[in-house]
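A single protein chain has been omitted from the complex, and every remaining protein chain is retained in its original position.
Our next item is chain A:
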Amino acid sequence: MKVKVLTRNPDEYLRETKRDIHKVPRNYDPALHPFEAAREYTRALNSVKLERIFAKPFVGCLEGHKDGVSCLCKHPSQLSTVLSGAFDGEIRIWNLAHRTCISNFLAHDGIIRGIVLSQSGENFISVGDDKTIKTWKLENSSLSQNEPINTVISKTIITGISHHQTQPIFATCGEVCDLWEETRNEPIRTFKWGVDSLYDIKYNPVQSNLFATCASDRSIILYDAREAGPLQKVFMRLRTNKLSWNPMEAITFTCANEDYNLYTYDIRKLRTPVNVHMDHVEAVIDVDYSPTGKEFVSGSYDKSIRIFEVNKGHSREVYHTRRMQRLTCMGWSLDNKYIISGSDEMNIRLWKARASEKLGVLRPREKAALNYSEALKEKFAAHPQIKRISRHRQVPKYIYNAKAELRTIREKINRKEANKRAHSKKGAVPFVSERSRHVVQQKV
């Protein structure tokens, strides 16, 4: 007779000393792990609930400005340095890590319209309502800045500034669009195309000769510095406030429009936008892309910040606080982790880009657990419970009500159009897609 009965040596299964970790033998036989699907679903449900519990996006508030914040400027190489300009002409330099103001000084008479850092990060240029372009030295000491390095007095009003990605060239907009070299006091080029005021100008970070402006005649104008004149122009139903280029795709930019929407354009086909991003309930004031080029953040007059995915029509996130008033400027930090917002009530706020993300160093097991729950959430994303919880956002009453109102308005328009279509000759009332509805005309 040959016989063997299971006997386990406890020494192989128990830890030797109390300082050891417990031994955990694994057997991945599926028969030993029943209810795999149901347990995964439960875990997914738990993790999506935890995500909502941990969603505390507000990091901090930078106080100090004595008037509304008009513009923000990110440092190209230092994550902690941010410059901000206010409506009273004051510029402040901030250290985000310490949440302190390094220095502040009165730079212009009237509103500061824009600040840009030169590519080296040593100097910054500011423009204001006093028609001057001032170049300053960026110093880390807290000594007050006394004098600009250089002051250029422009012939025309300046409302915006943008710096070339690599060369010491910057462009300003106002009555006309000017191209400047950092060392010269006269613009090297001037572009004009039948408009008397331009609101915003942005250099393309990839195709670095291209830049675009938003004009007061509801148009967006594209320029190429190598060409003699402007390239193209597209008219929209309402005015565009700001625009932002996708830092990863040279052909894509998104503009914040007065009609509560954002539009993503492909410059090869300006006639219809690639995507319409709806969700704001008032004019969108500013937009900024994440460095990955997959998402962007927008700030609106409805006192809320929304984060959109580039290929989605609706926002994935909305941030608001009771103290935050109308947004004036937005920024997405270059480490893709934070969002900076400047608003009317003189404060700069720092937010997390992913609301429930844990800040700081993650231990490997923590990271693995987070990855696991992320995968589960993705797997069960279509389940009604999980979808509902992950999508739910509490918004202020005025936004909630305004949304409902906008919905009824939209329904009414659609209904009316459908009725018209039904009662008129075939093809007399054509169907116009939401994307092409807001573009009036394209000029080349």
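Observations on the model:
Rule of thumb we're sticking to: a residue touches a chain if its C-beta (ideal position, glycine included) is under 8 Å from a C-beta of that chain, and two chains touch if they have at least 3 such contacts; residues count from 1.
As a working rule, contacts and distances are computed from a predicted model.
Only one chain is not pictured, and the protein name UniProt records for it, out of "WD repeat-containing protein 46", "RNA-splicing ligase RtcB homolog", "Cytochrome c1, heme protein" or "NADH-quinone oxidoreductase subunit H", is "WD repeat-containing protein 46". Where chain A meets the missing chain, the touching residues are 1-8, 10, 12-14, 22-43, 46, 379-380, 383.
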